[in-house]
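Here is subunit A:
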Amino acid sequence: MKNYRILGLFNNFEEAFSALHDIRASKVPGVTIDDVTLNSPIEHPEIEEVLGDRPCHLPKFTLAGAMFGLVFGFLFLASAQATFLVQPQGGKPVIPLPSNFVLVYEMIIFFGVWATFFAFLFLSRLFRKRHNLYSEKVSLDQIGVIVELDKSKLDSLKDLFKQHKVLEIREEDIR
Partner candidate 1 sequence: MSLSNILNNWSHYRRGAEEGGHHDYEHRWTMAINLDKCIGCNACSVACYSENNLAVVGKAKFDKGQAMHWMRIERYFDESEKEFPDSGASFLPMMCQQCGAATCEPVCPVAATYHTPDGLNAQVYNRCIGSRYCSNNCPFRVRYFNFYSYYESSWPEPLNLQLNPDITVRDKGVMEKCTFCVQRIRVAKDKAKMADRRVIDGEFTTACAQVCPTSAIVFGDTMDKDSQVAKLWKKQQVERVVTKQNKSNSELRGYRIFEELNVDPSVMYMERVRDTEI
Partner candidate 2 sequence: MNGPVKRRDFLKMMGVSGVGGTLAGCDLPSTVTLEEGKEDVVSYFMPEEYVIPGVGVWFASTCLQCDAGCGIHGRVREGRFLKVEGNPDSPINKGKTCQMGQAGVQSHYNPDRITQPMMREGGKLIAVSWEQANSALKQKLSNAGKKIGWFTGTISGHQSALITNYLDAVDASTESHFTHDVVNAAVWQAVNKDMLGDSMPELHMDKAALILSFGADFLGTWVSPVHFAGKWGEFRSAEAGAGRGTLIQVESKMTLTGGNADLWVPAKSGSEGAIALGLVNYVIKNSPNAGNNISSEQQNLISSYSLEKVAQIAGTSQDYIKRIGDALIKRSPSLVLAGASVEGHEHGYDAVAAIMLLNIVLGNVGKTIQPSNATPFPQLQAKPGNTRDLIEFTNAAKSKKFDVVFFSGSNPVFTAPDSLGLKDALGNVGFKVAVSTFPDETTMQADLVLPLSSYAEDWGTHVPAYQEDRNIVAVQQPLMNNLYSDTKGLGDILLDLLKDKKPDEYGSYKDYYAYLQDAIKTLRGSSSIKEPEAGDLQFWNKTLKTGLIDVADQKNTFASTISTENVTIKLPEEKTDSAYPYQLAPVARLGLYDGRHANLPWLQESPDQISKVVWDSWAEMHPNTAKKIGVSHGDLIEVASENGSIKLKAYIIKGVHPDTIAIPLGQGHEEFGRYAKGLGVNPLKILTARTDSKTGELAMYATRVKVTALGKEDVFVRLGGNDTQVGRKFVRTIPVEVLKRTEGA
């Protein structure tokens, strides 16, 4: 039962990562790396090495948006042109490919961008209330390691944090 959440604030990535290495190495039994959330002021480039690969589905949304732009764009334009009451032809075909290409190109990007944006909002789980353990120090210069765990593991994890020069530890009951 993961009924407790604990936050440890570290001075820098090295110290936080060494703590995480210990968690990965199952120094605290029952606490795995998947229970860990890392809060940081910047994104560390080698974060995967520490936290392991966590999936991100964003590009699929983008692709879907772009493909929608492509198909919808062309069909929309072509049907509008074909059903237009009058024809501003200028000697050109009713469905002119060059100009439709330009517009479809724009629509691919338009829908792609918006799809990406909404996917971002959705996938990064924004719009949620920050939990009580959020520390403003994280946005300043400290690294926060949040672990969800059973109360029984609390003390051993605290010890592990302290080994790695944790600056501050906060905890909350999330039952």
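Candidate entries met the following condition: all candidates are chains of the complex that A comes from, given by their letters.
One rule holds for everything that comes next: contacts are C-beta pairs under 8 Å (C-beta built on N, C-alpha and C of every residue); 3 or more make two chains touch, one makes a residue touch a chain; residues count from 1.
Just so we're clear, the structure is a prediction, and the values are computed from it rather than from any experiment.
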{"item": "For subunit A, as assembled in this complex, the candidate in touch from 1 or 2", "value": "1"}
{"item": "Touching residues (chain side subunit A, partner candidate 1) in the complex", "value": "75, 78-79, 81-84, 86-96, 99"}
